[in-house]
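Shown here: the complex without one of its protein chains, the others still in place.
Moving on, here comes chain A:
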Amino acid sequence: MTLQPRIPGLRLLARAATGLTYPLAPADYLLPFTQGSARIEAVTKPAPGVVTLTLRPRQRLVHRAGQFVRVGVDIDGVRHTRCYSVSSPPERTDGRFTITVKAIAGGRVSTYLAERVEVGERLWVDAPSGDFVLPEMLPERLLFIAAGSGITPIMSMLASLDARAAMPDVVLIHAASTEPDLIFAAELAALAARHPSLHLHRVLSRDGGRLTRERLAALCPDWSQRETWACGPEGLLAWLEDHWQGAGVGARLHVERFRPRWTSNLSGEAGRVSFRRSGCVVPSRGDRSVLELAEASGLAPAHGCRMGICHGCTATLKSGRVRDLRNGQTFGDEGDRVQICVCAPVGDVEIEL
């Protein structure tokens, strides 16, 4: 229950309500009567294997352009949670927002959303988060680089700039493997037609037009002077980061990853992992996350993003040390709260799961 603390009567009422529903919160009391926090109102297919879901949340979604939401979906009775960028702008006024999902081969949630969901189904959507956003004070010149489904947060940003009638000098490099794979091609073309200051470049890798340093320099000669937002596959983001850092302008590049970037050396110290609550002990080579090990041994720990963002999976370390796979650092004191989706055991570990 979120209530305005300034209204004392309401506050008292809320406390009384909590007393009446104890040990549950009043909202939790009614939760079983809801199937999810957002209803799917429309399903469209903007490109092959891609779906845009128009969602109406029960409570208005307040987000910044570029942020993502955690989306939970029940598949065969099991809740699966993934993060998806909001692809519509915050200025949208009809109480709805969209997410745009590309089916990944073998991706259980993305294929379900892209192929099986129907209008009327409900999803569990959490509060938005993420710092891949535009600053309050817009820079004069911007560069966006999007590849594949990486266009989704950038689409939200561009639509937001359009809605605020505040389109600065923007270069968008929009990459995909073929022309039909360009998500939002029509919408972006319409935006570019409306705003002469928006320069749209399409890069199609299947035609040999892969984005390279040379190609970048040709399309946007002043790239190093532009505040840049980039989103796409790891291969692209990795070289962009090197390139910007090499030019001494690393701080100007903002990236959004859909998957975590593991440290290059994943092999760790082998040992045994004890899941204390379930009494299960499994061998570990130190190269897989605690979450993956738990799932492989039949446990189903609560979790969310699987990339270290949402803290939906944190569990208490009882003994041993773990390695954060994102940066390779090891840590571990008894009682540490460990994000099990991005931490691998180092040697023997006991964890409260």
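Rule of thumb we're sticking to: a contact is a pair of C-beta atoms (placed from the backbone, for glycine too) under 8 Å apart; a residue touches a chain by one contact, two chains touch by 3 or more; residues count from 1.
The definition used in the following text is that contacts and distances are computed from a predicted model.
J.: For the chain that's not shown, choose its UniProt protein name out of "Branched-chain amino acid transport system permease protein", "3'-5' exonuclease", "Linoleoyl-CoA desaturase" or "Heme exporter protein B".
T.: This omitted chain is identified in its UniProt record as "Linoleoyl-CoA desaturase".
J.: One chain isn't shown here. Among A:Val62, A:Val78 or A:Ala186, which residue touches it?
T.: The missing chain is touched by A:Val78.
J.: For the full complex, which residue in A:Ala16, A:Val119, A:Ala166 or A:Ala217 touches the chain that was left out?
T.: Counting the whole complex, the residue in contact with the absent chain is A:Ala16.
J.: Tell me, which residues in chain A touch the chain that this view leaves out?
T.: Touching the chain left out of view, chain A contributes residues 16, 19-20, 22-24, 28-33, 74, 76-81, 278, 298, 300, 302-303, 312.
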